[in-house]
Each structure stands twice: as structure tokens, then as C-alpha cells.
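One protein chain is absent from this view; the other protein chains keep their places.
Presenting chain A:
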């Protein structure tokens, strides 16, 4: 395979890399050009997304750089989701960051760089590309977490994220070195072949360490401890970004590693994934109950949702993977929507409000905002007729089809525990007396994007099911 073919296959990453470099130059000379750079970054993300969509439509399925990088339907679908989520995170950010005095031109550049890393993650077909992508994304994310540098909480979040992230990277690298040592290759395909049949303790250790490192990145229990702290401390637009795009990328990466590299040892990792899934569901649900800070609550909610996602992976079938992709798409819409609602809560002096008490009686003072928030909460809880229900349904359907009845039964019973705290948010907004702590938001972008996402997860979303099913089936098919 010659270089030019390889370069055509990495077009989305090329577009983003070059634009990020060019935008960095603009940022270097014009510190106040934050908005301009944001707009250009969104344009670059849209361009990369369109390229990925073209790949998806053309059914591209090829490897580049001698098997280091893979452009298939699966990676294209994941990239489209990632770019959309990153673009939304950019669109909603400027006003909120300006209020904190943190809107600098580097913010969009960092998001684009993270997007490049995420693109590489989902396309990685070799442990080396995997690691490069993961670190590119993580390094950008550490900086983003502490982006409001005058805010102690933000700095703390960045530091925590960095230390724990480095630990996880270490675990991951250790696992990768074991895999390489025992199989003699870093390519997923060769590892997959070498792992067929009986495997020794060394390889098993490698597998467990790699899965643990990745579980940290998707914040699955028991590697979830950093999530509430980082989500709470990071500026809200950054948290919205963390909860959406990197989750998609890390999950897609996890899927590819488990299916392509460890596919022949399904027995070995299925148990791990099952335990991690159930722990995430239960810990996410129980941990959220006592939370008084809405950002922390949404952090636990994301742990909870990762658990449901992993049920699809535990099934390990093509249908399970396709279900995960459906869930991811819906999850991104729900979680971005939830954070957008949160960002509209502003106090009388323009400061951000994020406490449970601040939304008391919101339905009386801000009926539309409360309604949108309620839609996202019910949807995250998976109550029909909202679209979140469909995501839960497809993953449980995959588990049932794979014959994993105990997993499905425990998972769905635990989802009722999860419903409790989502209901609590709705209860505070609708049943309690108004606290009147929240002023009218003047950010039209937030209102419009929040409204659009609320419509998307409302029952209207069901009209998207046929298209979504077809695309995710194609994407999942690329892995098997």
C-alpha cells in the first residue's frame, strides 16, 4: 500500500490536524479571536464529518500505513458521532466561558486536537496507534479540564484527571507490553490469531490490564472515581464535551480491541465486562441518589449509562455491538442536552448555578427549560415514550438474544434504582416551591440547541429508528 492511498484514508484526521495547526497560529497572534477560531473549528469538524460520511456511504473498508490504521464503517460512524459532539461542545461554549473569563482562542484548538486523537482511537488497529490516539486525546483533555485557570476547582480537576489518567495509561501500557511480549506483535489482527486456543497466565494478565486501562477511560466502575470530581470541577461546557465525544471514542476503542484482538477469547473477557457493566449500573445509580450538585449527578448518570452500554458488549454479538452504537448515539444527544440545560441556570449576578436546590420550582419560573430538562431526565432513565428507552431496549434485546438472562434481569432491575434520582430532579423542578434562584438566560444558542436536542430525544426520535438501525448494523458488520 503506497503512501497516497494511506493519506486519502486519513483525510478526516488530516483536515483536523492542519486546521488545528493553522488555528493555533491565529490564536498565537490574536488572543481575543476566540469566537472566530471557534467558528472555523466547527467548520473543520463539519468538513471532517462530511468526509467520514462519504466513507460510510461509499462502504470504505481498508487499512492504511501497513495495518496501523483502519478506515471502515465502524470507525466512520464513530467519527461522525464524535465530530458532531465536539462541534456541539464548541457551539455552546463561548458565552459560558466568557462569563468565567476563560474564553481564549486555545479552547477550540484543544477541542479539535482532542478530536484528532479520538479519530485515531476509533481507527486504531494496532496497539501503537491506539496509544497515540488515546494520549493525544487525553493530553488535550487534561488541559481542557483546568481551562478556567482562575478557578481552584477547575485546576484541581485538571490535576486529578492528569494523575489518575497517567496511572490508567500506565496500566494500559503494562497490559500492552504483556500482550506484545507473549504474542510478538502489536497488531490487533496478529494478537487475535495468537490468542486463539489456550492462553497462558501472561496473556490473561495482559488482557485484564488493557481492559482495566480502557475501563478507566470510559469511567466504568470500579475505575470511575475520578469522574464526579472532574465533571464537577471542569467548566460546564468542557464537562459536556467530556461526557459525550471522548466517551464515544473510548467505547468504540474498547469495542474494537475486545472484538478484533480478543475476539477468540470471548469467554475470558465476557465475565469481566459483565461484572464491570453491572457494577457501573449499580454504583452509578446508587451514587447519584445523594448528590446535591447536578454536575456530579450527571457524572454518576454517565457511569450508569456506560454500564448499560457494556451490556451490549458483554453479549459480544454483532447485534450487541450495533445496539451499543445506537445507545451511544442516543446517549450523546441526551447527555449534551442535559448539560445544555444545566448551563442555562444562571444566578442574578450571572454566576453559574448547579445545585439541586437552585432548580426548585423551575417549572413555574422557566417552564420550557424545565420541560426540556425533564425530557432529558426521563429519557436518561429510559422511560418510554422518550427516545432513551429505545437505546436501553436494543442493548437488553442483544443480551436476551445472546442468552444472558441473569445479566439482563439484574441490569433492568437496577435501572429502576437509577430511575429514582432522575425522578428526583423532575420532582425538584415540578413539585417543589420555586426557589427563584435562576435568572433568564440570555444565550439564544443554548436555548435553540437544547430545544433541538429535546425534540430529538422526544418521541419524534422514533422516526429515526429505521435509518439508525441500518447505519449501526453496517458499522457493527465491519468488525465481524
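Definition applied: contacts are C-beta pairs under 8 Å (C-beta built on N, C-alpha and C of every residue); 3 or more make two chains touch, one makes a residue touch a chain; residues count from 1.
One rule holds for everything that comes next: contacts and distances are computed from a predicted model.
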Worksheet, complete the sentence: Per UniProt, and picking from "Branched-chain amino acid ABC transporter permease", "3-methyl-2-oxobutanoate dehydrogenase subunit VorB", "NADH-quinone oxidoreductase subunit M" or "Threonine/serine exporter family protein", the hidden chain is "NADH-quinone oxidoreductase subunit M"
Response to the item:
Out of A:415, A:449 or A:474, the sole contact with the unshown chain comes from A:415
Worksheet item: Which residue from A:46, A:423 or A:455 sits in contact with the chain not drawn here?
Response: A:423
Item to complete: Against the chain that's been left off, what residues of chain A make contact? List them.
Response: 363-364, 367, 378, 383-385, 389, 393, 396-397, 400-401, 405, 408-409, 412-413, 415-416, 419-420, 423, 426-427, 430-431, 462-463, 465-466, 468-469
